[in-house]
Structure formats: C-alpha cells, structure tokens
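These notes concern the structure reproduced below.
For this depiction, one protein chain was excluded, whereas all remaining protein chains were kept in their positions.
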Amino acid sequence: MSSSAIQYPASGTIPQGPLPFSPVTQVGNMLFVSGQASTDEKGAIVGDTFEGEFRRTMENVRRVLQAAGSDLDKVVRVCGYVRDAADVAQYNQLYREYFKEPFPARTTLTNCLPEIIRFEIDCIAVVD
Amino acid sequence: MSSSAIQYPASGTIPQGPLPFSPVTQVGNMLFVSGQASTDEKGAIVGDTFEGEFRRTMENVRRVLQAAGSDLDKVVRVCGYVRDAADVAQYNQLYREYFKEPFPARTTLTNCLPEIIRFEIDCIAVVD
Partner (left out) sequence: MSSSAIQYPASGTIPQGPLPFSPVTQVGNMLFVSGQASTDEKGAIVGDTFEGEFRRTMENVRRVLQAAGSDLDKVVRVCGYVRDAADVAQYNQLYREYFKEPFPARTTLTNCLPEIIRFEIDCIAVVD
C-alpha cells in the first residue's frame, strides 16, 4: 500500500508496460517521469538512427507529461543519456526543437546505456 | 551551517560511514536517499553475486527509509545502476520482490559503476 502523498496521474491513459515502473509519479505539484526511450505504445524498443530514436523518445515524454496534465514547457529538470558521445552534438541540436528558452536545468551523460538503445531521458516537471 | 529547511532524519540511527554523504536528507515531506550498495553496517563493500549484492543493497535502502519514517512502498522515484548490462534481466525480476504496483518512476543505467560493485540504487521517497 503506497502513501496517499504519491499519485500515479497517467495510470488511466498510459498502460503499464512490461517493466516494473510507472511512467510518471506525482508528489504535490511535482511530476517524476521515468526514463523514456524509443519504444512503441506497448513498451517494445524501436531501434533507429539517433535522430529517429530521439524523436520517438521525445514524443513518449510528451505523451506521458500530457497524460499527467503537464507538458514539455513545464519541465524543470532533465537528465539526458546519450549512449555514444559522438551523438552529443546532434542531441544538443535536436533538443532545441522540443525545449525552448527559458530551458530546464539539465545534465547529460554518455556511455551508460545498454547496446539496445541510443538515447534515454528522464525529467522532473510541474503540473499547475 | 546548513539550512533549517534540510533535515537529516536517519542521523541518530544510521551511523555516518567512511564517505562524505548522509544516508538520507529531507525537505518537507520528501526524502533523498543516497546511492546504496552492497555494504555492511560500517559501510564496507561486501562483494557477491548480482543477486546477493542486489538483496543486500535493497535491505540497506529499506533500513535507511525506515530510519527516516518511510518505507519501500513510499518511494516515488528510483534510479538503478546495473554495472553489467547482462544483469538487467535479473535486476527487473528481483526488483519485483521489493517494489509492488503501483511502481515508482524509474530510470536504469548500465556501465557507470566502478569494478568493485555490481549494483547501486538511489531514490526519492515521501514521509507521511
């Protein structure tokens, strides 16, 4: 039995995937979005170019945020995981299509993903 | 002198280990648990199989949460660090013994631990 202080705002719209995590949890007005990757609506990984994986991933982030009553412009803090450091420049370029000034705080890490995905991202957002 | 907004709720029950971090800090009703690994009560690493390290680590997480008046079912957000990507499947299986639906939000990273440990985990939880 979880705490009444924790809400699971997307549980009605985003189905529970095969792995043991909720897409997003909420405490007060803060949302914690799970690491999103290039997956289809059933949670199966869709391999692609870096750009393809990045765009599919970001649409998943947007979908989860909107299901929780938030959106990309309400993100406070991002952690982006770029598997291959060679893709970081493209990451920074594409990122600007999804996030606009004033930007969220951000940390970018490399080399810390398994071979099956090129990109992953998680974030903290607010809901009004 | 730290801010009065920050509490150190386990400082009376979990001894300060050899490394410069508190096991858990608190702001409002939110707890920030430091990266836990397979260590004994003095903070020395206990090497083991992945399963052994995982279970010892999770007992450390539980002990820290309970010392702060919380528990595993009040965790909001997990970051799990699996050193070897080959252990991720077992990680997901064992994880379900400690966390139940509705699950916390979660991100899993690989390859980002030193050779001396196979698993590390940190989390954000609430205290009622």
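Going by the order they are written in, the chains are A and B; count residues from 1 in each one.
Going forward, contacts are C-beta pairs under 8 Å (C-beta built on N, C-alpha and C of every residue); 3 or more make two chains touch, one makes a residue touch a chain.
Every value quoted in this text rests on a predicted model; they were computed, and no experiment measured them.
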Residue ranges of subunit A at the interface with the undisplayed chain: 29-30, 73-74, 76-78, 85, 88, 92, 95-96, 99, 101-112, 124, 126, 128
Residue ranges of subunit B at the interface with the undisplayed chain: 1-6, 8, 11, 16, 19-25, 27, 32-35, 79, 81, 109, 111-115, 120, 122
